[in-house]
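A protein chain is absent from this complex, but the other protein chains hold their places.
Order of writing sets the labels: A and B. Residues in every chain begin at 1.
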Amino acid sequence: MKAPPLDYVRPATVAEALAYLKQGGDGAMVLAGGQSLGPMLNLRLARPTLLVDISRLAELTRTATVNGTLAIGSAVIHADIEDGKAPDPCHGLLTETAATIAYRAVRNRGTIGGSLSHADPVGDWCPVLMALGASVVAASNAGERTIAVADFVEGVLTTSLRPGEIVTEIRIPRLAATARWGRYKICRKPGKFADAIAVVVMDTAAVQSRVAVAMPNHRPVLLPQAAVHLLALKGADRDGLAAFRNAARAELAALGASDALQLHILSAAAMRAAADALNRKRPQP
Amino acid sequence: MASQGIGASVLRNEDDRFLRGRGQYVADIALPGTLNAAFLRSPIAHARIKSITIPDDLKGRIFTAADMTGVGPIVGISSLPGFRVSEYPVLATRKVRFVGEPIAVALAPERAEAEDMIERIAVEFDPLPAAVECLDARKSGAPLVHEQWPDNVVHQAEFKLGPFDEMVKKAALKVTRQFRISRQAVMPMESRAALAHYDTRQDELVVYASHQTPHLLATGLAKFLGMSQRQVRVISPDVGGGFGLKIFVEAEALVAAALAMRLRRPIRWIEDNLEHLTADANCREHRHTLTAYADNQGKFLAFDLDVVVDGGAYSIYPWTSCVEAAQCAGILTAAYDLPSIHAKLATVATNKPPICVYRGVARPGVCFSGELIVDAVARAIGREPYQVRIDNMVRPEQMPYSTITNKLYDSGDYPESVRQAAKLADVAAIRARQRRGETDGTLIGVGFASYTEQTAHGTSVLSKWGVELVPGYEMATVRMTSDGDLVIEVGIHSHGQGMETTLAQIANEVLGIDPKRVKVKFGDTAMSPYSTGTYASRSIVMAGGAVATACRTLAKRIAVIGAHLLQAKADDVRIENAQVIGPKGQVDFSALGRAWYLHPEDLPPVVDRGGLTVTEGYRPNPDSGTFSYATHAAVVSVDPDLGTVKLIEYFVVEDCGQRVNPMVVEGQVLGGTVQGIGTALYEEALYGPNGEALTGTLADYMIPGATEVPDIKLAHMTTPSPWTEFGIKGVGEGGAIAPPAAIANAVNDALRVRGVEIAETPITPRRILAALAAAGEL
Partner (left out) sequence: MKVTLTLNGRPIETDVEARKSLADFIREREGLTGTHITCEQGVCGACTILVDGRPVRSCIALAVTADRRDVRTIEGFDDDPVMAIVRRCFSECHALQCGYCTPGMLVTARDIVTRLPNADRARIRLELSGNLCRCTGYLGIINAIEKAAFEIRARRP
């Protein structure tokens, strides 16, 4: 299980990286943390002719808060988010999510941008960022564009990134003080690909709620119809949650991607994420 | 007892090098000029090979079967009636019979380059239908794995023992179930490895191999290379786990050896994880139909077992693929005083990798079906399963007890192990908790499983298996050095079992020498007496007995020399703490070493010519095996909405006779138990409908990690064996035998209120949810 022959460059700026990508054409691939690409290289499932290492670019590892929105560099490693080195404007949802990604050794290299761009259907970041209404900034020689995460991940292992584009930043809006979040990951053991991830972000006062579900064989999805049910719930009321679950199951079934047992599991995750949100104490201001 | 001898939890001699990363495994050995091998392996489970095309620039660096005349084929033979012989070519000839079968090998200074090379080989296949599920492969009309056979049955046998028909007639109760145990990969942390080179000075082939049975490997290499035994040396250095995988003569080692001799360069093959999980010898795939006949109190009258074992495409050497199924009748009575059995056993060939003999060999499968049927019987009559076990078990006063299958149990108190396990699990409290129900909707259950394990069985047993592997007297050479330390050479191999320490403890028991002054050597066939090696939980009994015997002989010689140095009579001295102590003084072993090696003029006039080197052979008497046993108890919490199983508590009450090093024994029991948890809940080597390997990485093939393991609690009983040195019994495999049954019984106990029973491994959430759905409970 040794990687195929390849070339490697480590540009000093994003502009240089973009130039290398253009030069390398189809055979050029971005290398960030390498925690998804490395295993694929060893299995020869990926055969880049040129790896462009962006992991050390200062432009991609800084964080800033602009008008309450966190702008986090795409090459920030999960461990730094886990350790609170990046500010978390989402009441701990970001730090908790980062902490459950694979293992610490993987989190010490893997990056939020790399994970999102790899678009594993049960990657940890995507459903969270979708539920938060986050977006990515993609840069190319032609300039920059901002893409909602919900639109960014288009399918299993596919994103709307165009050739020659790099994700440079993820923008995560601050969660309102009145908002609550819940998360439930069904995973047989840490580091294993999850069977289901559900994330609920709701703000009854603002009449806003989002439910995001990730599953093994489909891109992660938002469930807007099921999300509406949550706003009517006062607490983790059993019947209300059951109704929410049924709504989630129906909305997932309409995707046509899951059998009955998987719908059962996905809707269970959604319900438990909702219960988690409803039971979670709001942080004191 | 000495504080560092039998029964002491002495810290291990071998730890230091491992803790500093200074162990030496095959892949750590660097020989100048080594070429690394990469094998082109079949991507298809069953096909004729139409052509193999090697690019011109790679000729001379890529080899196929055409280059391997005179090498192999590997033929594992059993003399059991009806056994069908398969020829396992070292590189595929006209056909491939499993995904992963080696077809060609490329050599390059770097493994990466060799992998580049095999991608350039073009193979044309003529696909054939594949026999994948063993029950289907057994049916007439199934694709034939070996076209010269009339069907795919490698071996089958039928036994009826005891008054079976009579027992069936009078039985008030008949309970039948079908069971499936998944195919598994052994998955030691170090995969297989071989480094071959020709030593021109010694005029011998030297093969470094990650192996549990170095002498057997040497025997097999010589055999299949057409060499004399004296021309082959095998060195098994540090080995990163074996568990019954590293016990066969591997095609890759033969190819490496042949090419090393032909090219006069060292050839190295390090199996990678993809190769191991997809193409390597797998194990454990059983299909059982088991019927228990009992009276209306739950007293067993007869067991009727139909077992099919998936043997894979070829028999390995020397074990063959039939050794797993062929044992199932003999072990069917387990710990029970069972009057009769009927068993139909079959090993069926399939287009999957050959099977090996993973920890427990047949026992995990038979324990699974047997112990689940015990619980089914108990439920049918409304009694506690652990009570039904106690009522049926062989009682201590019946020891030694001969089963109807001719196994002679030497000692043990099986019912007491159940009583203790039930007490530890606090069954009454669990029943009360079940009646109350859990507020979070989960279901609690408790399950038991008991087993007996034949260990250290010798000539009288293995000679009946009909394979080219029969242990005789186990040998040990014990030598005192000129400065009074001890070197022990044994033919077994320690790869985690701590024998660099436990054998030193035995030397301590006899001679009083500090185990730190004892060097235990093994693994190099040039420097160790012949032995069939480490398997079947034999090593501490056999090698330990040999070491004890040799040390006692050495002690006599030490006494003679020591007495002379002390100017006393040999009868008036004793040996203690590595000294010879006489009426008027004492002398250290180093003085004896000095006398024998450096100043023989100081020796007594009459002295054994063998001096301070003793080689002795040992076998227990009788050598039909010594039986360890245990009862495991699992307490689980099942989430009926997610299908997940959580191990809340796990207890093991085990008895392996006199423990040499309790710490080492606990490590073996815990390690085995966790492998059993893997079988119970996580491990499944999946093959698609055309025999394609689906679980090729550790991302897919799950083995337990630290989060999957509860704080397992161990309790020990000690009923020494009357037939072994110090009453010790083997223990290495036992932990892995019971967990699938104990956990399945606990899950079924929890799901009883939902009318669901699970009868297959691994018990995944999907299987539980599917069973609940089928019962209308989802």
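Convention: a contact is a pair of C-beta atoms (placed from the backbone, for glycine too) under 8 Å apart; a residue touches a chain by one contact, two chains touch by 3 or more.
Quick caveat, the model's predicted, so the values are computed rather than measured.
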{"item": "From A:21, A:41, A:175 or A:226, residue that would touch the chain that is not displayed", "value": "A:41"}
{"item": "Touch criterion as defined above, residue of B:227, B:470, B:526 or B:709 at the omitted chain", "value": "B:709"}
{"item": "Chain not shown: contacting residue from B:484, B:640 or B:671", "value": "B:671"}
{"item": "Chain not shown: contacting residue from B:189, B:598 or B:753", "value": "B:189"}
{"item": "Among B:101, B:133 or B:238, the residue in touch with the chain that has been omitted", "value": "B:238"}
{"item": "Hidden partner interface residues of chain B, rising order", "value": "11-12, 14-25, 27-28, 30, 112, 187-191, 238-241, 243, 272-273, 495-498, 663-664, 666-667, 670-675, 697-699, 703-707, 709, 711-712, 735"}
{"item": "Interface with the unshown chain - residue positions in chain A", "value": "1-8, 10, 31, 34-35, 38-39, 41-43, 51, 53, 55, 79, 102-106, 108-109, 189-191"}
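The criterion applied here is as follows: only the chains that are shown with their structure count from here on.
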{"item": "Contact set on chain A toward chain B in their complex", "value": "1-5, 39, 43-44, 186, 188-193, 195, 260-261, 264-265, 268"}
{"item": "List of chain B residues in touch with chain A within their complex", "value": "110-112, 115-116, 119, 272-274, 641-644, 682, 697, 699, 702, 704-705, 707-708, 764-766, 769-770, 773, 778"}
